[in-house]
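Contents: one structure, followed by commentary.
Every protein chain of the complex appears in place save one, which is left out.
Showing subunit A:
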Amino acid sequence: MALHFVRSPVVSSARALTARVIGFVLALGLGALVLGIAGFDSLHLGRQIIVKSLGSQFGLEDLGLLYTPLLLTGLAVTVMARMGLWNIGADGQFYLGAFVTTAIGLFIKGPEPFMLVLMFFAGAAGGALWILVPTLAKAYAKVDEIITTLLLNFVALLLVYYVATGPWRDRVSGTTASTGRVPYKMPDFFGSLHWGFVIALAAPILFALALRYTKWGYEVRLSGANPDAAHYAGIPVRRRLITIMLLSGAIAGIAGMLEVAGTVHRLQGGISNNYGYLGVMVAVLARGSALGVIAGAFLMALILNAGIILQTQGLTTSAVLALTGLIMLFTAIADQFAHYRLVRPRAATA
């Protein structure tokens, strides 16, 4: 009998990782091949990416600035995934966090440390507020959270466009697409990389610890794994669902706050840079693991950064997007392939 594939339901993490690395390399190889045929010097491009993103302080700073919001939006989506829910609205919550932060920064005066703390909590509250309606609709009327969170993204986007080009428009420099500069900024610690990065890196670790070492974490894990069993165990499942959804929104809101106060320093239409949607991809890569977010967001940041570098090398945005998609596709395929092994049936013993 010929060789054939056998699917095993469980995959060791070493196997899963190996499969992903192979998938990643294959995607790169395929991308390089296509670029080569199109007349680009793939090797040169590859070297450029590595040198420019990892080989210099500037490169690392840029990478860190992309990594920061992705850590948080990826975590926001993962937090809700622990309850079996999808937060497709991290983009909107990000916008709201950025919006509230800007409002405070532009219109309230105070000592910088105090203002930063205020902005931090206000950003979190803004994100949480933006998911409040989907949360209540889910908790009390079982309305599908995917649709409600997604739809609110467009509302948030319009709101930010409106204030950035209208009432809060920058009147000093005369740009038409953004607000004036927010005068309070997160302190830097590595070139332009600010302490927001440290917060973003600590967040998944804190969440993972809370899941494992607090009563609340146990209740969330049980409620997510089997709500009926959680109810049976005396856990107020609805209350846990509400806190988890609000927490998810708050985390995305904090991402928006850090983006304004740490990186961009003003509010503008495209400030989310799709970080909310990319957060969904990060969560998928992380497979529901809070610590996995750290790795998933890093890969995503590398890809984004590579995309920016490739654009400076003359590739169009659509080519970059296609390349990004290729990598995601191969990773997904690799995840599936990790389940299969090739076997040769043994000779009959009877």
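Rule of thumb we're sticking to: a residue touches a chain if its C-beta (ideal position, glycine included) is under 8 Å from a C-beta of that chain, and two chains touch if they have at least 3 such contacts; residues count from 1.
As a convention for this text, contacts and distances are computed from a predicted model.
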{"item": "Hidden subunit of the complex - UniProt protein name among \"Simple sugar transport system ATP-binding protein\", \"Sarcosine oxidase subunit delta\", \"NADH-quinone oxidoreductase subunit D\" or \"Carbon monoxide dehydrogenase large chain\"", "value": "\"Simple sugar transport system ATP-binding protein\""}
{"item": "Contacting the left-out chain in the complete assembly, out of A:Phe114, A:Phe189 or A:Tyr232", "value": "A:Tyr232"}
{"item": "Subunit A residues touching the omitted chain (full complex)", "value": "1, 4-9, 212-218, 221-222, 225-226, 228-235, 343, 345-350"}
